[in-house]
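One protein chain is absent from this view; the other protein chains keep their places.
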Amino acid sequence: MPGYVVDAIYLVTSVLFIVGIKMLSTPASAMRGNFISAIAMALAVGTTLATGEIVEYTSIAIAIVIGTVIGIVASYIVKMTQMPQMVAVYNGVGGLASCLVGVVEFYRNYGHLYPYLTAMIALTVLVGAVTFTGSMVAFLKLEEKLISGQPTLFPMQHWLNLALIAGIAGLGTALAVNPAYAPMLWILVGVSFLLGVLVVIPIGGADMPVVIALLNSYSGIAASLAGFVLSNNLLIITGALVGASGIFLSDTMCRGMNRSIWNVLFGGFGYVPMAAGGGPAAAAGQAGAVKSYSIEDAVNVLSSARSVIIVPGYGMAAGQAQHQVRDLAEVLDGMGVTVRYGIHPVAGRMPGHMNVLLAEANVPYDQLLEMDQINDDFKRTDVCIVVGANDVVNPAANTDPSSPIYGMPVLNAEQAKTVMVLKRSMNPGFAGIENALFLHDNTMMLFGDARATLTKLANALKRQ
Amino acid sequence: MPGYVVDAIYLVTSVLFIVGIKMLSTPASAMRGNFISAIAMALAVGTTLATGEIVEYTSIAIAIVIGTVIGIVASYIVKMTQMPQMVAVYNGVGGLASCLVGVVEFYRNYGHLYPYLTAMIALTVLVGAVTFTGSMVAFLKLEEKLISGQPTLFPMQHWLNLALIAGIAGLGTALAVNPAYAPMLWILVGVSFLLGVLVVIPIGGADMPVVIALLNSYSGIAASLAGFVLSNNLLIITGALVGASGIFLSDTMCRGMNRSIWNVLFGGFGYVPMAAGGGPAAAAGQAGAVKSYSIEDAVNVLSSARSVIIVPGYGMAAGQAQHQVRDLAEVLDGMGVTVRYGIHPVAGRMPGHMNVLLAEANVPYDQLLEMDQINDDFKRTDVCIVVGANDVVNPAANTDPSSPIYGMPVLNAEQAKTVMVLKRSMNPGFAGIENALFLHDNTMMLFGDARATLTKLANALKRQ
Amino acid sequence: MVTVSVLMVSLYVFVLAVFVGFEIISKVPPLLHTPLMSGTNAISGISLVGAVVAAGFSHEIFTTVLGMIAVVSGTLNVVGGYLVTDRMLRMFKKK
Partner (left out) sequence: MVTVSVLMVSLYVFVLAVFVGFEIISKVPPLLHTPLMSGTNAISGISLVGAVVAAGFSHEIFTTVLGMIAVVSGTLNVVGGYLVTDRMLRMFKKK
């Protein structure tokens, strides 16, 4: 295939990727958008296979089959609550692929490497390698396997990282000037792997979603750099699109958390130990002023409600309670109550977390309202049911300038006539701070696992 | 200056143009955006002068001085109501510049022209020339000088145009294959000039704003094509931005008029003869059921109003009544009445027409509300004052499926408690159709020139 | 086939720029559509960059004159376009 035909097909492919992403902006077109993007990918790979540069097809075929089989199996066994982990792993392998492309290009051009090319190869290897090990650490932190979710801090950590970066810069420059000495490239790979581990371990497990979005961006940048190496505009464009997406998403999360990206990356924060034991009653007892209510109390209030807003939070994900939420909503709907959902942009642990889980439970997406759409309606609402949400309904964000989340936009749950809060204890949420909403006069605390409480509520209402 | 430095500066310049246009999206940043874009232009021209390709500076200096002087003078004497004409002229000269760049490139490369280059030159010349003469015809039609605003139709018109296009394609191909024969290029220029005239004369004067936006797009495409000729990415990018803008604006207008672009270009419509004489009373008399009211009637209603929405239309522009509108609004404001403006996207004769005129009259832009923002408020409003608007408040668009404007979104003026309509007669507006709003029970027709009527209203209110 | 590869590079740039153009321009509110029209009109005078090259590359009288007409036209488009847009935008004031 002549080069200009390949270029033309790659251009069409780039446009398809852009169109595909654009179609992700409405739920009605999103599935087709993803499909178009997949077609573009197939077209890109197919065209590359047909360019004539390739002499050895068997190994490629074997590798593609292996990758496909693992990909299919993995995508069907993963649970919706494990999405962040899954994205982390895929990011990681994507980064590894870019890193290895860089390494092989080094060998392929060995003998006629010129400084620009070698410098681009070094950059590709660096970013790809950091993406790989960084993502793997993020994955392990989320699963709390091998590595604890707690920030791993040690003295002089930032200095060590700086020294590594300086070393990498030195190695890269040396290679660019004199690319004859291949082992230098391998040292570069090794140091970059190490750097990827070291930049992620000081970050707490709870901050991992931000890190993963950022690593998503890196994997795009690595692909773009590979495009610079291969003078391949398709890689450059597509990588840039992914790079922009990752930065946009991590920025969205940071804004939602009222923190800067620097604070996330270098702050050493973001670990909230899981509430270990204690039990609802005990916890409720500790808090003193808190009034715990029974299922019967709640059912009485709900029986006379005309309108309900459900506010889900991380607790719904942790307790896998999305199906029970839907069940309760249907019972209420059957009683003639208007039920809607108020979704905070950073409820849960990743952007859009609640939407995916509720969609999984077959909640129609037109009932899922964004904060701006629903925030004025709380004051006209009879009951707000808070299912495992905490920070995103904390009124201190509006009222208490000394609060760390002051200024973060929150849902006005407290304006509803009655607020029912479903959680297991008085433990704080992600931000680790008290929530005065739980002490309000119009708040009914319903302690217990969200899933259990919701089931009981639905059954009691049905019996009426 | 080495080529890569020029490329780098051009890249920065392209980014500045993009940023400049992005800043046009809020009124607070728009002026700075325009300034950034102007800086980018200066940087681009300055860099080009410094590339070293240029041996003859005197002629350039003279030409720049001439262009600058004319530009400065013209921009200060033009009236805001003449904007469409002004844009038409600038478009035209921009197209001419691109066309001539193509011609000179032909001579500059004479002897080593290759088919790709010659083809691109021919395209640049074609699009530039059509933009030039097309814009000039549009200008003359708007001014109703030399050429009448009426569609100039003659038999076989479209066939003639098709024949010209075929001829141009033939000439272009012949040139690309054998570029030795320079006169062929001049024939191409001549035929393209003719084509520009012929495609615009069959379009009515009232449709010129759409044509001008489209020619704006062409002038961008011509610049882009010149970029293909010169392998200059800056021209390609900037031209593409302008091309997108022109297409977006003509599309906006077509949607607003409920017509397709094909209907505008080939329909031979769009000429509404000016209301010649007759006088308000006579016209009002003809219409029978129409009730004409006096200034006193209107003052009585306004004195007890709490809220007023002003809906301006083309008549405000034609009658230059924007300052009188502002005066009346201030008097009402002094009486404690809430005054806002409802701006239809295609009120007037070009996109954003009303906003510019009202801004000229010092109306703060936060009082200028878009259709979507204000349409639900008419029903809660005491008085809607329609100043020279007609089609954009025609309820037939919502209710009468047989109306040519059925389906076009309109302002719900008729929902106000009282509607005052300021116009000179019962003559129709741009679309040439009746407006049942004028016969409604809650409508008060105030016949007369808008400017005079507004002045009388304001004075009468002040006297109270 | 070097010319075709030049064309391809130009096409990539063109296509991406068209996407950028549509995305950023569709965000401009109707309030500012007239300044948008005249502002982008000024920008279309970018062919001045080509005109300057055309007018300055040689001492040959014929092409120099053509080039000069191109420069006058381009400058008029640019200078007039920006000034008129600026004049218009100055009028937009908040209360």
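The letters A, B and C name the chains in turn, as written, and every chain counts its residues from 1.
The rule is simple: contacts are C-beta pairs under 8 Å (C-beta built on N, C-alpha and C of every residue); 3 or more make two chains touch, one makes a residue touch a chain.
Note that the structure is predicted; figures quoted are calculated from it, not measured.
If you put the missing chain back into the full complex, which of the shown chains would it touch?
Over the full assembly, the chain not pictured touches A, B, C.
Among A:152, A:192 or A:232, which residue is in contact with the omitted chain in the full complex?
Residue touching the chain left out of view: A:232.
Considering the whole complex, which of A:1, A:66 or A:146 touches the chain not shown?
In the complete complex, the chain left out is touched by residue A:66.
Which parts of chain B are in contact with the chain that was left out?
Residues 2-4, 7-8, 11, 14-15, 18, 233, 237 of chain B touch the chain absent from view.
Just the residue numbers, please: which parts of chain A touch the chain that's not shown?
Those residues of chain A that touch the unshown chain are 14, 17-18, 20-22, 24-28, 30-31, 33-35, 37-38, 41, 44-45, 48-49, 51, 53-57, 59-60, 62-64, 66-68, 70-72, 74-76, 78, 80, 83, 86-87, 90-91, 93-94, 96-98, 100-101, 103-105, 107-108, 114-117, 128, 213, 216, 219-220, 222-224, 226-246, 248-249, 252, 343, 345, 350-353, 355-356, 359-360, 362, 364-368, 370.
Considering the whole complex, not just the chains shown, which residues of chain C touch the missing one?
Looking at chain C, the ones touching the missing chain are residues 9, 12-13, 16-17, 19-20, 23-24.
To be clear about the criterion, only the chains that are shown with their structure count from here on.
Hey, how would you classify the chain contact layout here, line, ring, star, complete or other?
Basically the chains just string along in a line.
Distance from the CA centroid of chain B to that of chain C, rounded to the nearest Å?
A distance of 17 Å separates the two centres.
Got the chain B residues that touch at least 2 other chains?
Within chain B, no residue contacts more than one other chain.
Out of chain C, which residues touch more than one other chain, so two or more?
Each of 4, 7 in chain C touches at least two other chains.
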